[in-house]
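Rest of the complex left out; these chains stay put.
A and B are the chain letters, set down in written order, and residue numbers restart from 1 in every chain.
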Amino acid sequence: MSASVIPTPQDDVTVEVAGVRIGARHPVRIIAGPCSVEGPEQFLETAIAVQRAGAVLLRGGAFKPRTSPYSFQGLGLEGLRIMRQVADRLGMGVITEAMSAEDVPLVATWADMIQIGARNMQNAALLRAAAAAGMPILLKRGITATVDEVLAAADAIRGWGNDRVVLCERGSRTFEPSTRNSLDIAAIPDMQLRGGLPVIVDPSHGTGRSDLVTPVALAGVAAGADGVMLEVHPNPATALSDGAQSLEAGRFGEFMRALDRVAAAIGRAA
Amino acid sequence: MSASVIPTPQDDVTVEVAGVRIGARHPVRIIAGPCSVEGPEQFLETAIAVQRAGAVLLRGGAFKPRTSPYSFQGLGLEGLRIMRQVADRLGMGVITEAMSAEDVPLVATWADMIQIGARNMQNAALLRAAAAAGMPILLKRGITATVDEVLAAADAIRGWGNDRVVLCERGSRTFEPSTRNSLDIAAIPDMQLRGGLPVIVDPSHGTGRSDLVTPVALAGVAAGADGVMLEVHPNPATALSDGAQSLEAGRFGEFMRALDRVAAAIGRAA
């Protein structure tokens, strides 16, 4: 496919996570798992379902420090251990979020990639600690960060000596109330071109609505995303967090078949 | 493809324009042409190029009432005549914008579909006049209109007796300066589902950057858009308006091949 109408990022920039190469026109990588790790059965059941359908990396949240003291706060270290055990059993890598600089050593011990969440995109102490850990970093764009700002945050991490950065478009806050955020589809090729880094798309946070997750995921792949990260739950109705935007694990195979067709159409099938 | 992960609009809602049916999982329709009609040669050259590559409807602007008195103001009636002659010669339909209620009879005489521009989405006098003309209407979402508001404007047109409405997502104004507007990709399936109407995508205004037009057009198709409307010019560098976001006519064939592959992946090839 010629570069004239489809913008082409630099060909050699890839980031490897647990043996999986992301970026540079490698196949579109699927990263899936529940919003929060709720227990060993829930995480294992979800992981088996997503692996069988073609996901290559697992995701899950161990720390959920909500501002309300009454909400579920995550399983913490126990959650990290569950993710590691399941990932090892299935031979997969796992991505999870570090919420502050002091969490980084713990997360680095148990996970294969450190996620910097949207709220922390400009948390310099955390960026610096994650850079120092020497592991791959998934940097989510803040909900009101401009493209220039997310690229500046990535540059800071690289300035501190860590080049293994993957960006994630996950939607911005706008005036539109129908969706939780407004996913900035053009930012996917724009960040690839201007940042020279792999970019993945998160249709779960980008829409907040399970009925829109699939069309927005397909759109992200068609726009050139190097991966898709999404929330999957065995039973979204009972999820302790983000149920409304989680895809049901039993439907994940169907999701993957639709996604594979679009990936193949742009020359990036698995 | 099952309805479970891909939301499915009502199957029987289509709008016919000059013999072309838009919507209801018919093939993705391509509507192309220059921002402004600048003269017979420019419009004919562009029309031949886009038709050859697979576009089924032509677009062009005859009235460009800029707020600056020094800008190009469009060819007016002469522009309408040029579009009609070229469209008839090539056996195609043509879409153009009516800027005010009093322009509607003139536009209705020469065009096959009346476009309501983003700035006029809530111009009740214009909506009413367009409804009364009894022709198909392309209603563009305002740059800060919510999905609810564009659906309400479509309902008003239907309340005035005209059901032949196609919606168009063309981007919203947000805080992001990298692109002219931020295209709301999730609004495409959301407007189809909630409005029960065909929805097309405009990647030209949605990005304002010719290098991002193709990935965003592919994304729109993957998200389920019933058509793509885009600006094409024989030589964007010399265009009297919107050159920066126009695809070069000579590249349009390549654009269409990429788009056809994605349309086929979701079962909607031409």
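Keep this in mind: contacts are C-beta pairs under 8 Å (C-beta built on N, C-alpha and C of every residue); 3 or more make two chains touch, one makes a residue touch a chain.
Note that the structure is predicted; figures quoted are calculated from it, not measured.
Every protein chain here is a copy of the same sequence, 2 of them drawn, and the whole complex in this file adds up to 4 copies.
As a working rule, only the chains that are shown with their structure count from here on.
Here the CA centre of chain A is 33 Å from the CA centre of chain B. Across the complex, chain A meets chain B through its residues 1-2, 4-7, 144, 146-148, 172, 174-179, 182-190, 193, 206-207, 209, 211-216, 218-224, 247, 251, 254-255, 258, 261-262, 264-266.
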